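The complex appears here without one of its protein chains, the remainder shown in place.
Right after this comes chain A.
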Amino acid sequence: MAGVTLDTVRKIYAGNVEAVKGVSLGIEDGSFCVLVGPSGCGKSTLLRMIAGLETISGGEVKIGDRVVNQMEPADRDIAMVFQNYALYPHMSVYDNMAYGLKNRKTPKDEIDRRVKEAARILAIESFLARKPRQLSGGQRQRVAMGRAIVRKPQVFLFDEPLSNLDAKLRVQMRVEIKRLQRALGVTSIYVTHDQVEAMTLSDKLVVMSGGQIEQVGSPAEVYRRPETRFVATFIGSPPMNILPGTVEGPGRVSVGGQSIAVTDMREGLTPGSAIEVGLRPEDVQAGGAGASSLSMDIDFVEELGATQLFHGKVAGAEFIVQASTGQLPADTRNLTLAVDPGNVHLFDPQTTKRLGRV
């Protein structure tokens, strides 16, 4: 078992396109690290560089204490689960799982023991003789996982492994992957664009955008204290509301002439300067006209069963409020929102960085 260390890793494609712009990251042994970001943010490229499927244009990738930059994928002691599973279509499930071990000249009885064990863990014992095309999507996914775990690698790499499954199966497999990783304790790096997957799976969440890391932290940290406006709007569903505001003074900002108190605010901001005010839809409470409140005009309501989403405008900007069903009448036209000073996030309109306490 081993951790993975990236030191200013770069990927420059032909034509001087920089897909990964100097990423440094330490992934502890046995942890589950999720790289999340919109498509084209460089997360898959980064994963493929760790796997050895893409050359590394600059920087250093270490698995354990070995620098693997020049190593063949086979020598890096990793296993990868691909988005389209990448099972060998002409081999049975058993042979798919045994292939990597055969290539490494593992004794036959040892291969048999390991394949059977992996099949038992993944509950695919009854399909061992079948070909991949005779399996459903979820079963193929299990075989792909099985192929990874029989090899007992140092690191598991997952490249959007659940995106080809339907929504229900995705939730189920997500739980299984998490459980399996806990049980095996193998360092895992998982790439996804789905922020729910990212939040639920990770010990360490890495949010990427434009070839760079935006923020690294535990899912709770990233959710509670987003470092940039990008992270704030990317993590969380529905996304965080961003309102234009101005600085009033220490601990106070105004949004469309309505003053609200803020706990986490950088000191020394010039009063009257522009600032962006972020509020999560689930963090604002309807009703109550305290010292810190905003008025909202409602356009329409989305029903989600347990909760309702009220879409409307606050100070001329789009705004969403999430409320438990029944808390508010569905035909509400106007709302007064109570804002907890601890739930207000402030961002610099120019740099988009958080303007919290240092």
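Just so it is clear, a contact is a pair of C-beta atoms (placed from the backbone, for glycine too) under 8 Å apart; a residue touches a chain by one contact, two chains touch by 3 or more; residues count from 1.
Following the convention adopted for this analysis, contacts and distances are computed from a predicted model.
For the chain that does not appear here, its UniProt entry gives the protein name "sn-glycerol-3-phosphate transport system permease protein UgpA", which is one of "sn-glycerol-3-phosphate transport system permease protein UgpA", "Amidohydrolase-related domain-containing protein", "Abc transporter" or "NADH-quinone oxidoreductase subunit M".
Screening A:104, A:182 or A:333 against the full complex identifies A:104 as the residue touching the chain left out. Of the candidate positions A:51, A:260, A:296 or A:321, contact with the hidden chain is made by A:51.
Considering the whole complex, the residue from A:73, A:239 or A:256 that touches the absent chain is A:73. In the full complex, chain A contacts the hidden chain through residues 51-53, 72-74, 78-80, 82-84, 86-90, 99-100, 103-104, 133, 147, 151.
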